[in-house]
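Of the protein chains in this complex, all but one are displayed in their positions.
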Amino acid sequence: MATANIEVSETPLVLYALRRADDALILGHRLSEWCGHAPAMEEDMALANMGLDLLGQARELYTYAAKVEGRGNDEDKFAYLRDVRQYRNLLLLEQPNGDFARTMVRQFFYAAFADLYWRAMMASSDATLAAIAAKSEKESAYHVRHSSEWIVRLGDGTEESHRRAQGAIDDLWAYTGEMFAVDDSERGLIDAGIAIDPAALQPRWLKTITGIISEATLSLPKSDWMQQGGRSGSHSEHLGHLLSELQSMQRTFPGATW
Amino acid sequence: MATANIEVSETPLVLYALRRADDALILGHRLSEWCGHAPAMEEDMALANMGLDLLGQARELYTYAAKVEGRGNDEDKFAYLRDVRQYRNLLLLEQPNGDFARTMVRQFFYAAFADLYWRAMMASSDATLAAIAAKSEKESAYHVRHSSEWIVRLGDGTEESHRRAQGAIDDLWAYTGEMFAVDDSERGLIDAGIAIDPAALQPRWLKTITGIISEATLSLPKSDWMQQGGRSGSHSEHLGHLLSELQSMQRTFPGATW
Amino acid sequence: VARASQFQARIDADERIEPNDWMPAAYRKTLTRQISQHAHSEIVGMLPEGNWITRAPSLRRKAALLAKVQDECGHGLYLYAAAETLGTSREELVDAMLSGKAKYSSIFNYPTLTWADIGTIGWLVDGAAIMNQIPLCRCSYGPYARAMIRVCKEESFHQRQGFEIMVTLCRGTAEQKAMAQNALDRWWWPVLMMFGPPDQASQHSDTSTKWKIKRFSNDELRQKFIDATVPQAEFLGLTIPDPGMKQNANGNWEHSPIDWDEFKQVLAGNGPCNRDRLAARRKAHEEGAWVREAAMAYAEKRKSRQLAQAAE
Partner (left out) sequence: VARASQFQARIDADERIEPNDWMPAAYRKTLTRQISQHAHSEIVGMLPEGNWITRAPSLRRKAALLAKVQDECGHGLYLYAAAETLGTSREELVDAMLSGKAKYSSIFNYPTLTWADIGTIGWLVDGAAIMNQIPLCRCSYGPYARAMIRVCKEESFHQRQGFEIMVTLCRGTAEQKAMAQNALDRWWWPVLMMFGPPDQASQHSDTSTKWKIKRFSNDELRQKFIDATVPQAEFLGLTIPDPGMKQNANGNWEHSPIDWDEFKQVLAGNGPCNRDRLAARRKAHEEGAWVREAAMAYAEKRKSRQLAQAAE
C-alpha cells in the first residue's frame, strides 16, 4: 500500500524549525491568496511582498529542519507531503483572510510578535537560527509598520471600517495566546540557549498592540480565554482546505520534478 | 515514477457514459457545496435532494463505463483519479455556485435539457442506458419543477432578485450551446441507436426556457455565441479547484479503502 | 391550581399532552427551550459534517454523508415544527439562536479535522444523542415524542454508518488506524460531556423529571453510553483515552473525572468553533435574506393577481 505522507522525526530542534516554517508558509500562502484581488494595486504589491518574505523564511527554516533531521526530507516534502495533523503552525495564521481588516489584524498580531521574537532569536546559540532570525526580523519590522498603519487607518477611518476592524480583533484575539506558549520539547531548547522564551516577550507585545489599537480608537476584548492546538497538530477546520489546494499538484503527480 | 492518474480507453460508449457521469458528478458536487449554507432550511433539503439524485446517476454511469471499458477501473477511480483534462463534463455545470440565483439558473438550464434528454434516451437500444435514463428522467422532472419555480419567484419577486436572476442568465447563457453539440465519437452512437441526437431537442428546450423566463419577466440574451470545450477536456479555471478538493483524500492516501 | 394538579395527574397517568391542552407556563417554557435547542443543534450540527461532504473519499461515502446531513436538516425542521406548536414561531426561535441567546449542543463547537471525525461523530456523537433521545420518545408532550420517534430511527441508521466507517479505517492502513485513534482521542471527552453536568450539579432535572420530559439522570445516561461503547472500541482495536477507566463490581465502566471547566468554557462561547459556527449560520441567513424576500414578494403579487382575477 503506497503512502504519500512522509514520516518526520520530530526531535526538539526539528520540531522547532518546522513550527516556525509552517507559520511562515501558511501565513505566506494566505497572503498570496489576495494576489490580484486586493482593495488597491498598492496593496496587491504590499501583500505579495509580505507573502514573499514569509515564503523565503519558510524555505530557509524547512531546509534547516531537513538538514538537522538528516532523513532525506527537504523543503518541498515538508510543505507538500505532510497531512493536516502533521502541520505545526499557529492557529491564528491558518484563519481565512476574510475581509481586508481581518487580514490586517491577523498580520498585525503576528508581525508584532514575530518582530520581537526574531530580534531576540538573533542571540540564539544556533548560528543558522540566529542568521535566519536576523533576516526575518528586518522583514517583520516592515510587516509591523505596514499592518499597524492600516489598523490605525481602518480603526480611525469610517464607521464601517471601524466596525470591521473591531470585529476582526474580537474574532482573532483568542488565537494570540498560542504565540507565547511553550511545551516541554521547546523548553529544553530554551534552557540550552538555542531558542528564546516567548513568554518573556508578551508584555512588550501587549504594549505595542495596545498602543496601536488605542491610537486606532479600537479596543481589545476583555476575555483572556485562549485557543491552542496548532503546535501539536490540532487545527481548525480551515487548514485542511488550504492544504488540499496547496498540495494538489504534488499529490496528483507523486514524485515528479517541477 | 509513480503516477496517480488512471488511463482511460475512451471508446465511443465509454466516453459517452463518462461525459454524462461527469455532468452528474460535477453538478451534484456543486449542489452539495450549499449544504448547511442555503437561504432557507427547505432549500438545504431541496439542494441536497437534487445533489443526491445526481450523485446516484453519476455512480450508475461510471459503473457502466467501467463495465464497458473492462480495464479494472471503477466509479471511484473515474471520479478521484482523473486530472482536469480527463474530465468530460459540460462547462455549464462546473461554473461556481455564485449566489442562489446563479445556482438556480444553472440548474434550470441543465435540468430542462436533461429531462428531455433522458426521456428520449429511454428508447436507447442499450438496455443499461435506457434504464438509467428512465430513472434520471423522473429525477430531472423534479429538478425542472423546483428550479423553474424559483426562476419565476426570483424574476418576478423583488427588484434585487430580478437583477440577480437576469445577471445569472446573462452570464451562463453562453454555456448552454454545448448541451446540444455532437462530435464524431457520439455521432456513431446516434447512428447506431444507442444515443439520441441532442440537437433535435433544442427547439423544445428553448420553448420551455423562454416560457419560464418570460413568465418570470426576465429575458434571454440576444447573443448566439456559445462557449465549448468541456466535452474534450478544455475546461474553465473553476474545475481544477473543484477537483483539488473533491480528490484530496484519494490523492493524499493513494490506494487506501474508505 | 386545580388545573395544575389535573395536569400533573394526566402526566402521572402517562397521558400525552397535546398542543391545545392546558399546560403550566413553566412546562411550555421548558419544552420550548428544550425542543428549540434540540432543533438548533440539528441545524448547527450540519456544519461539522458538512465540512467533509466535498472531500468524502468515495462516491458511496459522499452520497451517504450528504444524505445524513440532509436528514439532520429534516430533524431540525420537524423539531422546529414541534416547538411551534407551543406558540413560538420558527423565525423567533432561529433569531434567538443567531443572536447567541439560545444554545445548541456544545459538541458541535469542536472541529472535524480528518475523515475519521466523520466516522467518530456517527459512532459516538450520534450514539450519545440516541441514548439521550430514546427516552424522549415517551416524553409527556405529544408532538415532541412523535418527532423523537422519527429522529431516533434515522439516528440509529447514522450511528451504524459511522461505526462502519470506523471499522473500515481500523482494518485499513496504519495511517488510517492512527487517524481513527486520533479522532477518538479528540472526541471522547466532549462526547461524555454531551450528557450534561453531573447529577448533583444539574439545574433543570427536578421539574423535567416530574413532568416526564426527562426520564433518566445525566449520570445514568452517561454510564449507559460508556458501558455500550467500551466493547465497541475493543472491537475496533482502539484505546479509549482514559487510562484511569476501570470496570467495577457491577460490570459498569467508571470513568476518570471529567474536566467540567472545559465544558463551561465551551458553553460560554469559548470552544474551538463557537465563533465559526455562529458566523456560518448568520452568513447563510443574511445572504439568504434577499431570496426569502423575493419569495414573499412573489407570493403576495400572485395572491393579489388572483384576487383581481376573481373580481373580474
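Annotations for the structure displayed:
Letters are used for the chains, namely A, B and C, taken in the order the chains are written, and counting of residues starts over at 1 for each.
By definition in this document, a contact is a pair of C-beta atoms (placed from the backbone, for glycine too) under 8 Å apart; a residue touches a chain by one contact, two chains touch by 3 or more.
Only a predicted model underlies this, so the values are computations on that prediction, with no experimental measurement involved.
Across the whole complex, the hidden chain's contacts among the shown chains comprise A, B. The chain omitted from view is touched by exactly one of A:S32, A:Q86, A:T128 or A:T208, namely A:S32. Within the set B:N5, B:T208 or B:T257, the residue that contacts the chain not displayed is B:N5. In the complete assembly, the contact with the undisplayed chain comes from A:D99, out of A:E10, A:D99 or A:D197. Mapped onto subunit A, contacts with the missing chain fall at residues 25, 29, 32-33, 35-45, 48-49, 51-52, 55-56, 58-59, 62, 75-76, 79-80, 99-101, 152-154, 156-158, 160-161, 164, 245-246, 248-250, 253, 256-258.
For subunit B, the residues in touch with the chain missing from this view are 1, 3, 5, 83-85, 171, 174, 223, 225, 227, 229, 234-237, 240, 244.
What we mean here is this: only the chains that are shown with their structure count from here on.
Chain pair with the most C-beta contact pairs: B-C. Subunit A and subunit B have Cα centroids lying 40 Å from one another.
Counting partners per residue, subunit A has 1, 3, 5, 83, 240, 244 as the residues that reach two or more other chains. Contact with two or more other chains is made by residues 55, 173, 175 of subunit C.
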